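So the structure is just underneath, and the comments pick up after that.
Heads up, one of the protein chains got dropped from this complex, but the rest are sitting where they should.
Chain naming follows the written order as A and B, and within any one chain the residues start at number 1.
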Amino acid sequence: MSTSLTDRLMDRIGTLPGSRFVNRRRLKRYKSDVIGIKNIVLSDWLARFGIVVLLVFTFMALFGPYITPYEPDAVHREDGEVLRSASPAEAEGHLLGTTNYGGDVLSQLIVSARVSVGVGLFAALIAVFIGTNAALISGYYGGWADDILMRVVDIAYGLPFLPFVIVLVFIFGTSIQNIILVIGLILWRDSARVIRSEVLTQKQRPYVESAKAVGASDLRILYKHIFPNVLPLAGLYMAFAVAYAVIYEASLAFLGYGDPEVYSWGQMLFQAYNSGAIRYAWWWVFPAGICIMLLVSSVFFVGRSLEEITNRELRH
Amino acid sequence: MSQNLQKYVARRIGQLVITYFAFLTLLFVIFRLAPGDPTSMYLIEGMTPEARQELLADLGLNRPMHEQYLEFLRQTATLDLGESYRYSAPVSDIVITKFWNTIFLMGPTFLIAYVLGVAVGAFIGWVRGTAKEKAGVVLTLVARSSPEFWIGILVVGVFAFSLNWFPTGGMRSPGFIADSFWDRYLAVDFLKHLFLPMLTGVIFYMATPSLLMRSSMIQVLDEDFIEIKKAEGLPEYVIMYKHAARNSILPITTVAALVVGLSLGGSLVIETVFSWPGMGREMVQSVQFNDYAVAQAIFFLMGSVVIFMNFVADLAYVYLDPRVKYE
Partner (left out) sequence: MLEITDLETRYRTDEGDVHAVDGASFTLDRQETLGLVGESGCGKTTLAKSIIDLLPRNGDVAGGSIRLHDTEITDLSEKELRRQIRWQEISMIPQTAMNGLDPVKTVGAQIVQVIRTHEDVSKDEARERARDLFETLGLEPDRVTNYPHQFSGGMAQRAMIALALALSPSVILADEPTTALDVMIQDRILRLINDLQEEFEMAMIMITHDMSVVSETCDTIAVMYAGRVAEYADTETIIKNPRHPYTMGMRNAFPDISQDVQDLVSIPGEPPDLVEPEAGCRFAPRCPFAVEECWNEDPEPEEFEEGHIVECHRADEAETLREEANDRETWQEMAETDDPTMVGTHD
């Protein structure tokens, strides 16, 4: 649909007097860009699949508590006995059976989406925010600021992630806000390095020189000119950061360092594992793990398509 | 070694020292300067105020910070890592065995994962644009999207619980006395226990080098010299491995250090799932039980390994890329 619209638009512009030769090529480029984006994102069925899954999980995250069949905390009984680890076949009305403590698996699953999506999103935002700004400043100003930043990034890379996070979370507390903060504070290293390289490249471009010649202040050049050019790259790394954040949160929860007040898929697997239920309670174990897998791979699928688009743009 | 090369290595060693120092300082800061009462970490519930004071004096926690820092550096240098209150034994004794247990698990895992990842990535990059590539990329991404513990659970579920081909956990069968080095790390019993956790790690850790190798290959394959090699009439596999892969591998070496860090960190998870008595699992438990001496020691070991690996990777890069030698 958008193609025919673009086509018609092109034709329109093409008939204006004097424009015959000059604008054709640029219009052609826009047209191929639009086709490109449409092709990549929509006809790449992986990306389409990813978008659908992400939308579903976002919906679950936003409206989770309202759409669960039962209260996630509720303990279900049958004939006065707690329904422990009952399979879907045994437990009526529980599509995914019950947990070891009699909770409804499906309800817990839905509510957990909020944590995973939330942690992923916010931790990634923090990570990319810090990373981008650090990269902009260190890449542009260079000198000792750059040296220090690179050393800090080196150290950040040197620290094995999980042990570090466990220690921090344990010292500062296992609340969900802390977890988001800590994950963000470590993930920024990825985007910092890459964006800094891009800033260095952009710094050489003529538009920076001309901006300086005109008398633009450093800050202005940095944020009004260079920043928009690294934005696609930052966006891409934010996507990946979301993926990593979700995995780390799940791992934390699985090791027992998650926020005990909230439900998350990692938390569910922690409980399942510790109650020895993984030997048989597949209905409790599988859905949570599969959800993590689906969420993260969807982010990757969409991220990869975006990568093809940003690469093309970065080639200007 | 040429002049430039010597200078480069010297510079790198200098950086290594600085980074290491910063790391130790960070370690110190984290473990001492927590908000609230820092000493609470070292205390057990129900201690009398006198016993508390005694313990504090013992641990040197009532002395000024800079003194503590110097003492900390001294202890680290002499590998006097304190005592674990949980085991009532010197930390070094406890940690040493666990350290080797982890190395013998994650070491081979990392190597296999990396080599396999690079080979698969090169192949996927070479067959770009075909269905094989798409399938390869999807599988790799899915592996990357599943946290280690999830892969572990699946692997255990299939191979141990259902098929009964491998034990479900631990490093040795109960009752198996391991006296010699052979018995401990090379016997069949050990290998049987090693297989599933290693498989888990390999699946997860080969994803990153595989994807990177693929990107690198794609970029390299675009270059003019690849076309010239084709024009020269060289056979495909020669171009793919001797020229394309050889050039693609350069950025991958720097990532090796990163993956080592990942796998060391991941050992916490894999060892937990498989009840493997390594330092990863030990760390998880000791933090939980407030045994900070042990946790700190393990963190120190892991960080040192990673920083050192970074250094090795940098040197490897120089060896592999002739252009850097003459910077």
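Throughout what follows, a contact is a pair of C-beta atoms (placed from the backbone, for glycine too) under 8 Å apart; a residue touches a chain by one contact, two chains touch by 3 or more.
All figures in this text were calculated on a predicted structure; none of them were measured in a lab.
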Given the contact definition stated above, which residue among B:L5, B:L73, B:L116 or B:L234 touches the chain not shown here? B:L234
I'm checking contacts with the chain that's been left out. Which of B:A119, B:I218 or B:L320 qualifies? B:L320
Footprint left on chain B by the chain that the document does not show: 129, 223-225, 227-235, 238, 243, 246-247, 320-323, 326
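What we mean here is this: only the chains that are shown with their structure count from here on.
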Looking at the complex, which residues from chain B come into contact with chain A? 15, 18-19, 22-23, 26, 30-31, 34-35, 41, 134, 137-138, 141-142, 144-150, 153-154, 156-157, 161, 257-258, 261-262, 264-266, 268-269, 272-273, 280, 283-284, 287-288, 295, 298-299, 302-303, 306-307, 310
Using the touch rule from the top, collect the residues of chain A that touch chain B in their complex. 46, 151, 154-155, 157-164, 166-168, 170-172, 243, 247, 250-251, 254-256, 266, 269, 273, 278-279, 282, 285, 289, 292-297, 300-301, 304
